[in-house]
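Only one protein chain is missing; all other protein chains are in place.
Let's look at subunit A:
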């Protein structure tokens, strides 16, 4: 772009939307060279505009003259507002107050019925809404107009309204808290008559609303389900993926911040799109139906890829993440193991293809950018796909190779990816990186000139350090801190210092090394005021570890004797030598020590001076012979200008006087007792790792996750109730700086709070399960499924679902469902999800998808199939049987089915061969003797609506066929024609197998008495009876 290109030459499309007055004004401004002239020109223009605006509202202008009677017309208003907007923008927003008078006219402008005027109004407001003062002044009027525009019959006005919402609702909560506006926007999103263009705008406008107000979806559960379903149906757009592109971020936001459970079912669909986009569209195959326009720079569409990968990232939880969270995780997420093998295969292919693409040579810089985008996006995602040891090593090696790339962006991204890899894949990753590449990383540290890269290198080194390599890493970092010429960013210096301090404390195995390094950091003087914590932490650790007293104090004396000592070392010395001066008596006498401090006293700021005064009185306690020097010093400081120093000197002077008068040091001893151990186990410096912990995609920080460093040799149990302030004479300022640092606040990550929820409700039925509203005629299929191995689960004019149960082993069933389109139209966006009643760590049963629906579309009269497995682990009530939630769209209508599956205790019932009456009676008696009433369940006078026969005989035969179908052995006997004796064995995976015996007596009334005995206590007997009851209910 050439700045000197003359205005006349600029080829602007010459249409009605040009504003001549504006362009003249801008040209005028540009022609005045002096900023003073420009300023004058702007001020005179502002005055002129003010006069016009005042005239139009009928107010008299400053000189009392009414400027014309003509009303301001739309074009003029647009022109003036455009000028004000230009002034505001090019003044780098500083001239807000000069142009804010025009706000009401801007509101007038958005009320205009001319598109270009309305546009200018909204555009100006979009820029100004960053300022709360603007929002507060006009928001009510703007919202009223917005609602009108979004609901307008003109698509162009709707578009402008939605655009404004999409920009401004991120800047103030006042838009998203207006329910009318929210529903107006959602109306566009869901309406089948909205154009694709408006739908795109509305998804992003809605996302913007949601970002400032989660409660739009989080509060009302019914609405959440309904609205999320509408949003999901937008993903059907597979013709050109335009709508998909704008819907994905919305879905990701909801999954991350509100509820992921609605979306895990999308994984097959998302994997398919990704596969088509990355692999198929790039293969040059004939049947590639992926829209060509969606390639960018000769590469697959990077936007679609990154959006899908990012969503998958937030839906899938990998085994190593679960391990890090101690096995607990948000039940809404999907575990890598639970992804169906087909999708997993596709995703892995995508990763491989991305790596292939990444190695393709190209001269086009943009193509390279896109190449890297796709490569790093998928490499960072690969760790979620449960990679093998070998795969992790390969990724690490490949990424390390990229560290030597010529492209600086690639080096940055490779470092970033390595940090992510370490945080996801743990030991394997950092072992393979450390093994060969540590020197390379050190080389980068010393040769790069870019602070962005240095930051990443330091983060990576921090991640890779453990007790084996801590010395070499810290040597390198210290060397870098002291010698680097490129290091100009003070934040990085302090960041490195903090990280060194943490690493030395964490991995040190050699106390003297720890002390030396710590003092080295303190004496570097690279730290900002925030870094006070480093010396405080050192003091805490020394106080708590008596074996460090002498070595630290000796080192401190060395430092004190040197020149150019940093303030932090003086502080640490003042504190520690005041406490443990005796430990260095063979190196230095107390009076010498006093002299050293007296010398430093005049080189340090007041807060440190105050500390030194306290040190002096402590030194006096150790050796009263220095009394006269101390007194003289305090007397001198009585004249200090600083009130704090004056007070201390006075108080300490008095103390010395008292102890001289009483000729004992009781008072001094009482006041200056030895420092008790600190009660802080956690390192407050960890709080400072902000960027490192949030920088990685994982929600948990790197540090707490690494179990290698559970405790250092320094840490030991410490007594409670040690308040340091009680025991020393310290006035306000000093005591504040000595206060034991508070432990870091618990990191409030999403996962951890959900964790607590999960724990709390572990014994109850999942909320999600309870919230599902079963479809009207669910019982038909449910009842059928309890009795029959195959049949119709659901039937409607649109869709028919058939089921078939096959027994895989004694406790495992495979259920296959066939969906048949009953209509002449296509059914689309068919998704299904199995919802179990319990998803805690020890559930009664587990449902797992083994084959997802072949396609989310069913052509007219065609069918698709899916399969899943149910493992019965423990006895459970059939009332809590799994529910399948099916969503599909047909002819514009969105349909949801919630069907409870007839899977219960009798699903794993097996007969034990024929049982004679005598055997039955013996067993019955044995059970009664052994367990008594335990393991028995009785239900009398139970009405079973399916027993519709006229007489007892029909009742009995219906009852008999049903229980036989369910798999019970019916004891053959003729003595009691109204009674059935049943036997069977129930299989469960975790709790084992149980025998059961039942006695069913049919009464004259058609009701039935049940008695069930099982070989175990608990609810099993009742659970079995319930199965029979439900099988016989219409």
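The working rule: a residue touches a chain if its C-beta (ideal position, glycine included) is under 8 Å from a C-beta of that chain, and two chains touch if they have at least 3 such contacts; residues count from 1.
Methods note: contacts and distances are computed from a predicted model.
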Query raised in the report: Name the chain not shown, per its UniProt record: "Trafficking protein particle complex subunit", "AP complex subunit sigma", "Protein AF-9 homolog" or "Exoribonuclease phosphorolytic domain-containing protein"?
Result: "AP complex subunit sigma"
Query raised in the report: For the full complex, which residue in A:352, A:366, A:808 or A:930 touches the chain that was left out?
Result: A:366
**Report entry** Option touching the unshown chain, where A:208, A:523 or A:849 are the choices
**Finding:** A:208
Requested in this report: Identify the residue among A:101, A:115, A:513 or A:650 that touches the chain left out of the display.
Outcome: A:115
**Report entry** Of A:53, A:86, A:994 or A:1010, the residue in touch with the unshown chain
**Finding:** A:86
**Report entry** Residue among A:72, A:100 or A:127 that touches the chain left out of view
**Finding:** A:127
Query - For subunit A, the residues touching the chain missing from this view - result: 1-3, 5, 7, 10-13, 15-18, 23, 26-27, 30, 82, 85-86, 89-90, 92-94, 114-116, 119-120, 123, 126-127, 129-131, 156, 163, 166-167, 170-171, 197, 200-201, 204-205, 207-208, 211, 242, 245-246, 249, 252-253, 256, 293-294, 296-297, 301-303, 306, 310, 366, 369-370, 372-373, 376-377, 380, 408-409, 411-413, 416, 449-453, 455, 690-691, 694-695, 697
